[in-house]
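Following this message is one structure expressed as structure tokens.
Of the protein chains in this complex, one is absent; all others appear in place.
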Amino acid sequence: MISTYLLVIVVLPLAALLWESKKNGGHAFWQVVTSPEALSALKLTFGASFIVVLINAVLGTVTAWVLVRDDFRGKSVVNAVIDLPFALPTIVAGLTLLALYGPNSPVGVHLAFTRAGIVVALCFVTLPFVVRTVQPVLLELDVEMEEAARSLGAGRITVFRRIVLPNILPGILSGSVLALARALGEIGSLVVLTTGLLNTQVVSVFIYNKVQDGETPAAAALAMVLLGAAFILLLAVGALRFFVTRYERA
Amino acid sequence: MRRLLLFALILPVVFGSASGAAEARQSGTTVHLVAYSTPQPIMAKLITRFQHQPAGQGVSFSQSYGSSGSQARAIVAGQPADIAFLSTGLDIDTVADAGIISKTWTHAPQGGIAADSVVAFVVRPGNPKHIHTWKDLTKSGVKVVTPDPFPSGSAKWNVLAAYGQARKSGLSDKQAVQFVTKLFKNVVAQPSSGSSAASAFFSGEGDVLITYESEAYSAFAAGKQGKLVVPKPTMLIQLPMVATKSAPAAAKAFIKYVHSPKQQKIFAANGYRPVIKSVLKSPDLAGWKKKYDTGPTFRIQDKIFGGWLKVNRVWFNPDNGKMVKIERAVGGPTS
Partner (left out) sequence: MPRRLALRATALLYLTVILLAPLAMVFYRAFQSGLEPVWQALSDPNTVHAFKITLIAAAIAVPLNTVFGVLCGLAIVRRRFRGKGLLNAFIDLPLAVSPVVIGLSLYLLYGRSGWFGPWLTAHGFQVLFALPAIVLATIFVSVPFVAREVIPTLRELGNEQEQAAATLGANRWQRFWRITLPSIRWAVIYGVVLTTARCLGEYGAVAIVSGRIEGSTETATLRVDGYLNNFNDAGAYAVSLVLATTAVLVLVAMTTIRPREGRL
């Protein structure tokens, strides 16, 4: 029964997508996907997403570290706020990012309609992923190991590199892959912030415009590319989890 | 067994809401208006007035606003529509090609057009960059905002206006296209609809917005800051309002109502140029008459364009239209 549900809700629509993308033949599919504007959008989307994932891998880990190892007033509030991107509609996020960091910015920053603005918006939507995958690992980490290493004379950085990092790396990786998958598909916040000029048009906006134009086979073709990437990333996360649990059992 | 029952719950829920929503629309006449993105304030006024008329008693309206091209596609894809009020004849033709609107829609009174406007510029208060003419848009350092012409009806008018005025000033076709290319080199934002372009401009992006004059007046009425500059010459924008083949009598009555002199005066007093020019002679519209006296205009039917069908083929064909080449040259969107 659950497979019927999944079939109707998820699989069937995606099948229709696959069909539509092949409608004009394989050649037309490649033509769309390799057209200069599609390639430009793909480059921008993957490029910005990778940068964002990198930023969040580092700063997300720092945040997780601070939340687990540090203590200060208001920490529980900060911990709660991390999940804001899961709770706030993306279009509202886009609206406020525009107000805050756009042309009429109260802090004198003008990032809207630029690649930097896209990076900021994507940082917003992907922030929780790495933090939430690293936190539980850090919690369970035995502090004694680190203390033992330090008593043996290891410096702070060595301790981090040799003991902490290997343990939290799987967490960082799986959080990053999820963040990447999320960033590739983001639309709500970017509708307000992107211009439609080639160097600031992400794939989801490109698809949206194609749909508005009525060019559904082309839209479907690009959608398949995004879908394929998402699928691969999800399988990667699954594999990662599998290998980590095996490693832990051994 | 229980699982099947559970599953059986889904179907009635989904389809129950479907029929429920459909039914709610059928009691009393409902007219489905599908319009382009910006005329909501004027339509709200006209609909309320209509509902006080004998022909409009008990008629309810459902209104949908969105970018003209995508609204046309939505109608073709099945969105319920009795009146299509779009921003280009091209989008009406798209709906007509799908058999939903009669192909002879231009034979209606006033050619099916409800109101006019013109392509105009909006600049920052005080016009700090001294933008008055089309040529000023190509000056270095001027940042232009105009929508993406492929999904946006409004942007198509803008592009054609830029081209048309170049031709009218004596340039050849090739030179005029070069002018448009030069203009687009100054474009910093091409959002996918007229209203998102306006939103972007009023959020502080760019120095000048190319838009409809009516759009500018709507923005000012809503408190946005800017100055309207109507260049000479500019393009006349004709906004078609057409009933679909299956529209109820109330829809046709509404369109007729909108063409009456009194309602044309309402258009005029809200930033739209009336199609019945004589209403501008009325003394209470003297101020507006002056505002609309902005110089020569050319039309889509002029020889340099040859009508929407030809223009669409030559300019907006997604494979080799002139606009595609221009966008490629400046790194803009070609969809």
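For reference, chains read A and B in written order, and residue numbers begin at 1 within each chain.
Heads up, the rule we're going with is that a contact is a pair of C-beta atoms (placed from the backbone, for glycine too) under 8 Å apart; a residue touches a chain by one contact, two chains touch by 3 or more.
Small disclaimer: the values here were computed from a predicted structure and weren't measured.
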item	value
Residue among B:199, B:282 or B:312 touching the omitted chain	B:199
Residue of A:32, A:53, A:168 or A:219 in touch with the missing chain, whole complex considered	A:219
Residue among A:33, A:51, A:88 or A:154 that touches the chain left out of view	A:88
Residue of B:63, B:133, B:178 or B:312 in touch with the missing chain, whole complex considered	B:63
Hidden partner chain, residues of subunit A it touches	1-3, 5-6, 9-14, 16-17, 19-20, 59, 62-63, 65-68, 70, 72, 76, 78-93, 95-97, 99-100, 120, 123-124, 127, 135-136, 139, 156, 178, 181-182, 184-188, 191-192, 203-205, 207-208, 211, 216, 219-220, 223, 226-227, 230-231, 233-235, 237-238
Contacts of subunit B with the absent chain, listed as residue ranges	6, 10, 13-15, 17-22, 25, 32, 37-38, 40-41, 62-66, 74, 76-80, 193, 195-196, 198-199, 202, 218-219, 222-224
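Rule of thumb we're sticking to: only the chains that are shown with their structure count from here on.
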item	value
Residues of subunit A touching subunit B in the complex	1, 4-5, 35-37, 40, 98-99, 102-104, 110, 112-113, 191-192, 194-199, 201, 205-206, 208-215, 218
Subunit B - residues contacting subunit A, complex	3-4, 6-7, 10, 67, 69-70, 73, 76, 94, 147-148, 150-151, 187-192, 196, 199-200, 203-205, 318, 328, 331-335
